[in-house]
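Note that one protein chain is taken out, while the other chains of the complex remain in position.
Every chain is named by a letter (A, B and C) in the order it is written, and numbering of its residues begins at 1.
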Amino acid sequence: MSRYTATTDADRAAMLAAIGVDSVAEIFDRQIPAAVRLDRALELPAGLSEHEVFEHLRDLAARNVSAEDELSFLGAGMYDHYVPALIDMLTERSEFLTPYTPYQPEISQGGLQVMFEYQTAISELTALPVSNASMYEGPSALASAGYLAKLHNGRPRFVASAGLHPHTLHTLRTYAHGFGVEVVEVGLRDGVTDADAWAAAIDENTSAAFFAQPNFYGAVEDATALSAAAKEAGAGGAMAGRAAEKEAGAGGATTRGAAGAPVVVAQVDPVTLGILAPPGECGVDVAVGEGQSLGNRLDFGGPSFGFFAAREEYLRRMPGRIAGETRDVDGRRGFVLTLQTREQHIRREKATSNICTAQALNALAGVVHLAWLGRRGIVELGELLLARTHYARETLAALDGIEKLHSQPVVREFALRLDADVAAVRRRCAEHGVNAGADLRALSGRESDRGGLLVAITERRTRADIDRLATVLGAAVAAEREKQAVGV
Amino acid sequence: MSRYTATTDADRAAMLAAIGVDSVAEIFDRQIPAAVRLDRALELPAGLSEHEVFEHLRDLAARNVSAEDELSFLGAGMYDHYVPALIDMLTERSEFLTPYTPYQPEISQGGLQVMFEYQTAISELTALPVSNASMYEGPSALASAGYLAKLHNGRPRFVASAGLHPHTLHTLRTYAHGFGVEVVEVGLRDGVTDADAWAAAIDENTSAAFFAQPNFYGAVEDATALSAAAKEAGAGGAMAGRAAEKEAGAGGATTRGAAGAPVVVAQVDPVTLGILAPPGECGVDVAVGEGQSLGNRLDFGGPSFGFFAAREEYLRRMPGRIAGETRDVDGRRGFVLTLQTREQHIRREKATSNICTAQALNALAGVVHLAWLGRRGIVELGELLLARTHYARETLAALDGIEKLHSQPVVREFALRLDADVAAVRRRCAEHGVNAGADLRALSGRESDRGGLLVAITERRTRADIDRLATVLGAAVAAEREKQAVGV
Amino acid sequence: MSGAPAQTPQQREQARTIFERGAPGRRAFQCPPLDVPEVDGERLLPARLRRAQPPRLPEVSEPEIVRHYVRLSKRNFDLDSGFYPLGSCTMKHNPRLHERVAALPGHARLHPLQDPERAQGALELMWNLQRALGEIAGLEHVSLQPSAGSHGELAGLLLTRAYHEDRGERRRKVLTPDTAHGTNPATVTMAGLEVVKLATNPDGGIDLDDLRAKADGEVACLMLTNPNTLGLFDRNIQEIARTVHDVGATLYYDGANLNAVMGISRPGDMGFDIVHFNLHKSFTQPHGGGGPGSGPIAVSQRIAPFLPRPLVVRDGDGGFRLEHDGDRSIGRLRGFQGNYGCFVRSYAYICSLGAEGLTDASQTAVLNANYLLARLREHGVAQYLPLAYGQLCLHEFVLSGGPMKRELGLKTLDLAKRLLDHGFHPPTVYFPLLVEEALMVEPTETETRETLDAFAEAIAEILREAAGDPEIARGAPYTTPVRRLDEVAAAKHPVIRQPL
Partner (left out) sequence: MSGAPAQTPQQREQARTIFERGAPGRRAFQCPPLDVPEVDGERLLPARLRRAQPPRLPEVSEPEIVRHYVRLSKRNFDLDSGFYPLGSCTMKHNPRLHERVAALPGHARLHPLQDPERAQGALELMWNLQRALGEIAGLEHVSLQPSAGSHGELAGLLLTRAYHEDRGERRRKVLTPDTAHGTNPATVTMAGLEVVKLATNPDGGIDLDDLRAKADGEVACLMLTNPNTLGLFDRNIQEIARTVHDVGATLYYDGANLNAVMGISRPGDMGFDIVHFNLHKSFTQPHGGGGPGSGPIAVSQRIAPFLPRPLVVRDGDGGFRLEHDGDRSIGRLRGFQGNYGCFVRSYAYICSLGAEGLTDASQTAVLNANYLLARLREHGVAQYLPLAYGQLCLHEFVLSGGPMKRELGLKTLDLAKRLLDHGFHPPTVYFPLLVEEALMVEPTETETRETLDAFAEAIAEILREAAGDPEIARGAPYTTPVRRLDEVAAAKHPVIRQPL
């Protein structure tokens, strides 16, 4: 008996008697062949009392340098935004924390209505009419949009901007290799997707075209132009599409007329959507993204949530749960999981996705965060980040040995190029309690990113913090250049 | 409009119209004379956004050295016990956190049943039949027991052991001065209440006799002997009692036959009651104490809760809320606030206490903690503390320049005498991240406590921690003695 | 739906206490193993000092505890779920930010005896809070020590005593209006003083003639709430102060209703000598089902020497320390430095709102109360439940259910119970005592207009319903976990613990 179980010796004796066996071992003996039984104890440490576990986990935590412990400008996909206290309160409520997927709608109206509200909020944010109830996280949400495109038009190739986050690109490749679609990457020019290369890469064999807004380097893309170009360059070719599908051997879902254009997929940053033109108004078909910035912790990378919104025509190919409105037998408004014939538990091998457990609790945090920000707050926050990001970029780029990596507009993050070894500079900054940002080349693996530093701003990074970064970073670059100069 | 209010300009206009005034100012103008209106803004800083407030309060927190930041052996009334996580979860539930006193029992059964369970647990712990639903904290609970005694027998004098916590003694004096009872202190001998002096001090003018178990110096008192002696020495004297009451001019509550003996009041430590003989079995009439050790944080001293348990005969003189069991109109079991005719809102100047808002949430933490410890756990914990306290005391007293302050049994805390300046020694220890315990003289103001150090043990202080204390404290004492020796 | 159960699972379930759950041997606590040498128990603690039988605490597993108390919690109504216009209690929104900052280990695991040099953050917080409260009260000397309002009252009366004693006087009488909260007279007695009641005038204020008649050299103090428990500001406050001060007595401000006047009017400016705050009311410390609270006091210069010790003071070098000395101090009222956890919350609240926000809070509280009053009037509620005094109110108002009782056969209690079926917490009932069938409504500033509208409609609907069939309300509530409870039986044969 552990502290989480309740079976006393007396209980056990009575229970065994009711079952009609002599011991618990007998229940196993009668079902599991001895040859596959473990005949020793697991090699794990002995159990601990609650405070011992707490202290062990706290000691581990103390060996991490978190955004609580240093002045951090790390971003690159996850951001140190403030999570309002009411979100913790709500996500820690037993009623939201401990149930599972709302299979029994009569006793799950809370969770179902939250999903419905979440879908509404994501739909508003992206200006796209349909949203599902959550995906695992950002990069795999984009890969799932690829699967949708593949089921939709069966074309054999994806075109992806190099402005996507490297993790997103990698994830897309992993998934696409599985379901048999080739991935072609299109490079950047001055920080944004090379429009010519983009148009050239897309043709009637292009199943989907992917870009990020803002992109990995912080630059705001011309989303409208990219979408239009993709639609134009990729028009036609229904036959090719169908043929491709056959070749790729994709299962099941009927391909509705192998649509006449690639699916345009944008990975967007929800926090910027108060001020950036939303994907739905830029000709994007499917918008996906990482929801961490909305009320979710950094958590060393997860759990957070991904979102997935699309035009109406993709509704019945959406992955994941969707809540819908209906009435009960007494005419009361209520919510249920709907369009389940898309899903694995009904459609099995013909499902539009394999996703089951997703990120309901994180999506709850997301919608509460959006309600908390509100219609005005999301714009104000966007403007604040815009102004501070600009200030930070200009301040840092004015320092010796530091220049902008590109000159595009930036809204919450920007890339610099240092005339010094980034790793060494970052190490120097860390010694002063400043995490200067992400090492671009370490993340992307691109030689062209050498010297690149990606600096993220949130509402928690004040002007004074930025000024401090300037001091520390400036000194670190100077010191490294000096070291280089004397040839050490 | 702040983030906590919802009155938009449109709301305000409509509301003013409904009221029939032109502005909010007019509502005030029509009611408050201009001469007492504040004609300027309050001189307070401007409001801050949520994360700014968080960061300000976190920065203040960071300037405290808490039990999280050092190895602390501080006790002396509040102890660094582990608070299990489920307690936070429960006390943070809106349903427990945000309602007020259960004036409407039909929608407050949760809180009321918790009080009933709490009363049961305290009654079990103290072996006394009646408990109220909580007091503010320990020392004022004891002072309130004095008020009960005064109402009960009207005698003019309290006898209090010097083994009570100095804060308790001070609080008793403050209260007693108010309601007109004199306080006489009885000294200690080898760490416990001097039995002869105790018996000598108590007579038929003694309204109540107070002692602590274990006492301020960590020593276990002979509670049975102290109670018996008090009853014997203070027997008789009903006339004196009545006269005294008249003289003190106490209002209201009828003095039932100015009982024939002083009320024996013990301040007990709940965490020790798994192993120490409970007050109810030692002849004690009223047991009070500080509940912080039961599921409450240190919180720099509060909020926590005080408890108050007594023999049946004192039931109708108890201070504070009491929950009682009853039935609803359908025969269902339920709970209500009961015996309210004792209380201020009914009895007003004749009330047995003025307490209104008490410590319901902290008492909830207390009863949950007791359920969590459970019948076996409270004994096991007591035994663990007993063993570790013994180990610590012997280990430290074996060091040069350190001796026991007394030789009485100790169960969770013990007093040492250092042959060095305590403040200086403590400072040295602090530099090594160890808080060696409380400076006895600084707390008690007693010259006889010079050199005294009070060391507390909890389940969080392991043998390794104790050994570390020994190393650090031993070195600190040695260093100070050396300094003294060379006359610096 | 015939034959279908009308009762929810919660209603079907009979209350069972934690002592009636579990089984011998079950446990949630897991004790760490003994890591020191075992020693003979008798040597450590002789048998005669030992407990013979363990206390019969519950024997339950962790999941049983969680489920028991989570389920119990669902039998409570709470402010986070609904409107809670409990008069005199200021049930305003409790920001969760406050719980978060209070839980930071630097606050929550700070030992009260930590050396002041190593608790500078806490002392600075207390000092800042003292200053803010002093500014709000218009009285700059503050002690944070008292644990709740009535504890503050006790402090205040002991201060008054000390003040008079210091001047060689033994004044015994304390004037309290008949609208006073019960803690006021109860405290008077506890402080060894005597209550002298003052009558209320037709405007709901103090009857000045009565005051003048009773104000004499034996009066130690006048305790007042302003606005008082009728939600009305005593326009004669200056005259009252003059009268009281003329006879050498002190004027005590029961700050329970401060939410009406923050940044609008200050007790110190009204002439009060001593003020207590209820941090759990005006400064939004959550009420916790009946505490914890915190009742700091602010006093004038002449009372300051008597304040409880220790006090937080700022040294010349900017550091903070605890001042324990004070010859004339009344002493301690409790252990340590007061309910610091509450200070953290209320300080966070003051930081959030700032000067403007606090003033706005009072303005909105007053607007909301007057609006609700107007809405009730529009619904014709005044016919049955007229405003007891005046035309407008400040942050709360008191209706009299007298006409309702006579004309509809409905007591205020019935109205309150029927409100439960509408999902509202009822206002305070039967207080203040001088109003027949009193209903005391305090909406607070954090409620929306829509909520106030819905509440007014519910009251109107109940009255309409009662005009048709008063029995419905008389039998209410119907939809709560339990229905009306037998309080008489509870008091007659008290069962105040689980028999084991």
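One rule holds for everything that comes next: a residue touches a chain if its C-beta (ideal position, glycine included) is under 8 Å from a C-beta of that chain, and two chains touch if they have at least 3 such contacts.
Because the structure is predicted, anything quoted here is derived from the model rather than measured.
Note that the undisplayed chain, when the full complex is considered, contacts A, B, C. From the options A:T120, A:S407 or A:T471, the residue with contact to the unseen chain in the full assembly is A:T120.
Set against the missing chain, the residues A:D269, A:E459 or A:E480 yield one that touches it, A:E459. The chain that is not drawn here is touched, among residues A:L71, A:A145, A:L386 or A:L469, by A:L386.
Within the entire complex, the positions of subunit C that touch the omitted partner chain are 1, 3-10, 12-13, 21, 23, 61-64, 66-67, 70-71, 74, 78, 80-82, 93, 95-96, 421-423, 446-450, 469, 471-472, 475-476, 478-479. In the full complex, subunit B contacts the hidden chain through residues 1-6, 8-11, 47-52, 84-86, 88-89, 94.
In the analysis below, only the chains that are shown with their structure count from here on.
Between subunit A and subunit C, the centres computed from C-alpha atoms are 46 Å apart.
Per-chain Cα centroids separate subunit B from subunit C by 20 Å.
Shown for subunit A are the residues in touch with two or more other chains, namely 49-51, 84-85, 89, 94. Contacts with at least two other chains are made by residues 25-29, 31-32, 60, 62, 66, 70, 95, 97, 99-100 of subunit C.
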